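The other protein chains are all here in position, but one chain of the complex has been omitted.
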Amino acid sequence: MNPAIADVAVPTDRPQITLRYKWGVSEASFRKLLYLAGLTLLILLLAIFFSLVIASLPALRQFGFSFLIGKTWDPVRGEFGALAFLVGTLMSSFMALFISLIFSLPISISLGEYFREGNASTFMKSVIELLAGIPSVIYGFWGLFLLVPMVRALETALGVSPQGVGIFTSSLVLAVMIIPYASSIGTEVISLVPSDLKEAALSLGATRFEVIRKVILPYAYSGIFAGVLLALGRALGETMAVTMVIGNSNFLPKSIFSPGNTMASVIANEFTEATGSLYLASLIGLALVLFIVTTIINVLGKLIIQKMSTRK
Amino acid sequence: MPEISIHRRIWADKLFKALVIVLSLSSIVPMFLILFMITQNGISVIDWQFLSHLPKPVGEAGGGISNAILGTLWLIGLSFLFSVPLGIFAGIFLSEYKGGKLAYLTRLSIEILQGIPSIVIGIIAYVWVVMPMGSFSALSGGVALGIMMLPVVIMATEETLKLVPDSLREASLALGVPYSRTIMKVILPAGLSGIVSGILLGIARVAGETAPLLFTAFGSPFMNLNILKPINSLPLTIFNYATSPYPDWHTLAWGASFVLIAFVLGLNLITKWVTRKWKVQF
Partner (left out) sequence: MEDNLKGFIKYLVRGFRMKKGLNFVLLFPILFSLCSSGFAAEVELIGAGATFPYPLYSKMFDVYNKEQGLKINYQSIGSGGGIRQLTNKTVDFGGSDAIMSEKDLKEAGAPVLHIPTCAGAVVVSYNLAGDPQLKFTPDVIADIFLGKIKKWNDPRITAINSGVKLPDTDITVVHRSDGSGTTNIFSSYLSKVSPEWKEKVGAGPSLSWPAGLGGKGNPGVAGMVKQTPGGFGYVELIYALQNKMSYGTIKNKKGNFVKPTIASTSLAANTALPDDMKVDLTDTDATEGYPISGFTWILVYKEQNYADKPEEKAKALVNLLWWMTHEGQKYAEPLHYAPLSKAAVGKAENLIKSVTFKEKPIRK
């Protein structure tokens, strides 16, 4: 006798069979629980979005669109324009992306094409994983003590004011941090290029370089692009490593060596002491902008990956 | 058609390969630099005193990071509580309902959640927990870290469960095992290695987070296990000491960085071991 089944009701007037158990719960309830779990996630996300909007409403109402394009961030006078931070964020992130591509694209090609397996491949992959696992504050610490003096020496050599900190330094740190993200998807799409395409080219006498250039890269282009987008999303929101080396100046940066600030960094600096609710609302407004921008970029990246996988 | 000699093409091919390899290998350089610097500067600081004492006031020698280590572990525990039960169930939901409107929306929400910058999550925890509670607390820090750990746990659960073959599930149901029990006692254990790996990776990620703790956990010079009070953590300590002008504190920051990196990398290694040892092959 199976003790699990206490009674089995098979009513003839109903089309369904409801099984009841001594312990535990019917399938319907359990499925409801699962549904609830899924719904909770959705509600969580919406709650986050609406909390940000509501909390930043005073600032948005006061400044409107000029919040985004205003050049002055003046807590004394209550003028809050985020342009300097937008520019700082975009400058540091795009420069970081550019610098990291110089390394992450070769990594993708190496791991996807030249060294698909074997010791070298495992080694490289472990290194990349390690890079991704290092906490952001340690990157900042390292950047502060190693990169800043190096950049200072560079600036002295170039005749620029030797501050060491600035947008350039922060993009260097960011570049190292996003290498794993920029290279991971690229590696996968490159390795998934159908061999018959490659072999066809090789049999026509192409060198490996030409196969990569003319067959693999065009085929994997959107995947690589998606990886780039994901890396960009990561770079835009990075806080700690940036705030430690960017110089924290709330002005429009004049050159890549100027100090500046990113949206995330200014929130970290000024949040605990925003005196006045307009100040606080403005900072939360920055968080809202960050939220929207990173969401769009991430969703775009995932959409591209989806399109690629359905294409195959 | 212009003819490029075969020699040039072969030469270009070799050059390209060399270039690619050199550039790939040079990405190892920063990693080694970081690990080397931390080990070199940090290992001399680690001793029993360092690991078991509380921090001292400014300018006084000695002092340790015991409250930071405990604080980090405590925050991890809280974040585990908030993210693992909900995360596993949501992961089961996604793997059971592959299609469907809610599943699609949930999946989208998780992907968006994963991309939210950690400082934004810190602000949310401040608005949701710190402000109503009226004080900074370990609880708010745990909430922030829990939100960050959720997507990792969910995605790991979903991916792992998707790999469990349907035949297992159908066999269990055919034997009369109730649906809930099938999931909890048959399918989940089959995917345990992947789920545990996901949890460990999530822990490794939140252990190093600083930004969301800046205005939730707040930091504290004391040992604290009360979730309603502020708490210190390793990354917060590193941040405060590294940005100070005191060389003594810099040295402490190196030591704390060493401990943190050892912890995070150790977790990554354990994850690999778990995956290998506990993985159920189908």
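General remarks:
Every chain is named by a letter (A and B) in the order it is written, and numbering of its residues begins at 1.
Here is the rule we go by: a residue touches a chain if its C-beta (ideal position, glycine included) is under 8 Å from a C-beta of that chain, and two chains touch if they have at least 3 such contacts.
Since this is a predicted model, take the numbers as computed values, not measurements.
Within the complete assembly, A:N248 is the residue of A:S170, A:T207 or A:N248 that touches the hidden chain. Across A:F30, A:F168, A:F209 or A:F225, the residue that sits in touch with the chain not pictured is A:F30. The residue touching the chain not shown here, chosen from B:S66, B:Q114, B:S244 or B:T275, is B:S244. Remark: the omitted chain is touched by one listed residue; of B:W11, B:F36, B:F222 or B:W273 this is B:F222.
For chain A, the list of residues touching the undisplayed chain reads 6-7, 20-26, 28-30, 33, 72-77, 148-149, 152, 161-165, 243, 247-251, 259, 261, 269-270, 272-277, 280.
By the touch criterion stated above, the residues of chain B touching the omitted chain are 56-59, 74, 77-78, 80-81, 130-131, 134-136, 180, 184, 218-222, 225-230, 243-246.
Definition applied: only the chains that are shown with their structure count from here on.
Taking the mean of the C-alpha atoms as each chain's centre, chain A and chain B sit 15 Å apart. Residues of chain A that touch chain B in their complex: 2, 4-5, 19, 21, 24-27, 29-31, 33-35, 37-42, 44-45, 48, 51-52, 55, 102-104, 106-107, 109-111, 114, 124, 127-131, 133-142, 144-146, 176, 179, 207-210, 212, 233-234, 236-240, 244, 264, 267-268, 271-272, 283-284, 287, 290-291, 294-295, 297-299, 302. For chain B in complex with chain A, the touching residues are 9-10, 12-13, 16-17, 19-21, 23-24, 26-28, 30-31, 33-34, 37-38, 86, 89-90, 92-94, 96-97, 102-103, 105-106, 108-121, 123-124, 126-128, 147, 150, 154, 176-181, 183, 204-205, 207-211, 214-215, 235, 238-239, 242-243, 250, 253, 257, 260-261, 264-265, 268.
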